[in-house]
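The other protein chains are all here in position, but one chain of the complex has been omitted.
Let's look at subunit A:
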Amino acid sequence: MNTVRSVAILCALALATSACGSRTDTGSGGTAAKSCVDTSGDSVKVGFLNSLSGTMAISEKTVFDSLKLAADQINAAGGVNGKKLSVVSEDGASEPTVFAEKATKLISSDCVAAVFGGWTSSSRKAMLPVFEGANALLFYPVQYEGLESSPNIFYTGATTNQQIVPALDYLKEKGVKSLFLVGSDYVFPRTANKIIQAYAKANGIEVKGEEYAPLGHTDFATIVNKVKGSGSAAVFNTLNGDSNVAFFKEYRNAGLTAAAMPVVSVSIAEEEVGGVGVDNLVGQLTAWNYYQTIDSPANKTFVAAFKEKYGQGRVTSDPMEAAYTSLFLWKSMVEKANSFTPDDVKKASGGVSHDAPEGMVTVNGENHHIAKTALIGKVGADGLIHTEWSSAKPIEPDPFLKGYDWAKGLAG
């Protein structure tokens, strides 16, 4: 029985040592951590955090490639504020908890000046407290559902009023009177459809149905039948990943065409067109802020450099461009602030602009999103997407849709 007692004592000791936390005011978080960024040498570290394994790897690897290209180009041109970039890359493994872990590692062990990456909403939500807690910087390159604005994150993809709302404006302009909503069951489609419902109500568009499929779902016979039966003028598609392949195949099999009932997709970019099949997509619409076909000197240089580095068969897409641009925006912020310290960079961020491949972009100092031009595109037979319509000028980011009367009450 002695042994039992000694184990019990051991455990009691262990528990006693653990009762030594400090109870502090919960509101004062964020000042506890000190930055350890080393800017004394002739190089400075930056972190790239993308999923290189797991289900998201296929998408995030492309973002990683374009970030690498941006870093190479910046280094070739003399670096940032005279310092060469030294890249530390980490694998987010398509898991939110790993993103949080690796972000902490990049900030506190590698002492990087800024982190670039993340794709899914859950990965961003997992990293947000890490960056706010350590007062570090994250550049997030993917269009997302809005309703967020962290002082420690710069959102270089579109928020809803730069992608969803312009797409609806376009449909309204085309005289579309009824819509059918199809989406994967997660936060982005749910939020997007909430916005679409509110917009439709205010603009006399009838929403004839709203259907969700689990992520990765591949049987769309039922949903496509409902779409067909509804007789809607257009379909708004927020499906993600593999589901698009099955959806568009079924759509075509059911005899539905882009001419009779166009589908507007917000998650199909140049990278995905090949996977879904050009035949299934020709003539369908997409809403983004960048296409490989944009006819501008900045884009031509970007596309040529990308193809030269990674192969002629590769394509460039919106998230890749947003990631590529984010590194240049950070460079401009640092040079404007003449400092790598996050607080200085944040202060200098407002009004920083860059002649990006997508066109001129400008950072909004208030909400840390960037002003972007919205582009509606049509999938061509060449597998690329061609601009069909564009907003008159870059649209100011409005993540909480405060500037839209019909959106009142959406942001809680």
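The rule is short, and it goes like this: a residue touches a chain if its C-beta (ideal position, glycine included) is under 8 Å from a C-beta of that chain, and two chains touch if they have at least 3 such contacts; residues count from 1.
One rule holds in what follows: contacts and distances are computed from a predicted model.
K.L.:
I notice the complex is incomplete. Of the names "Urea ABC transporter permease subunit UrtC", "MrpA C-terminal/MbhD domain-containing protein", "HAD-IC family P-type ATPase" or "Transketolase", which is the UniProt protein name for the chain that's not shown?
P.N.:
UniProt protein name of the non-displayed chain: "Urea ABC transporter permease subunit UrtC".
K.L.:
Among A:A221, A:A304, A:A381 or A:A411, which residue is in contact with the omitted chain in the full complex?
P.N.:
A:A411
K.L.:
Just name the one of A:T39, A:Q73, A:S89 or A:T387 that touches the chain not displayed here.
P.N.:
Considering the complete complex, A:S89 is the one touching the chain left out.
K.L.:
Among A:A126, A:I153, A:A233 or A:L329, which one is in touch with the chain left out?
P.N.:
Of all options in A:A126, A:I153, A:A233 or A:L329, contact with the hidden chain holds for A:A126.
K.L.:
Check the options A:D38, A:D72, A:D169 or A:D185 and report the residue that touches the missing chain.
P.N.:
A:D185
K.L.:
Using the touch definition up top, pick the residue from A:V37, A:I58, A:L147 or A:L384 that touches the left-out chain.
P.N.:
A:L147
K.L.:
Residues of subunit A in contact with the chain that isn't shown?
P.N.:
Within subunit A, the residues that touch the unshown chain are 3-4, 6-8, 10-11, 13-15, 17-26, 28-30, 32-33, 52-53, 89-91, 93-97, 100-101, 104-105, 108-109, 120-122, 125-126, 128-130, 133, 147, 185-187, 190-191, 214-215, 411-412.
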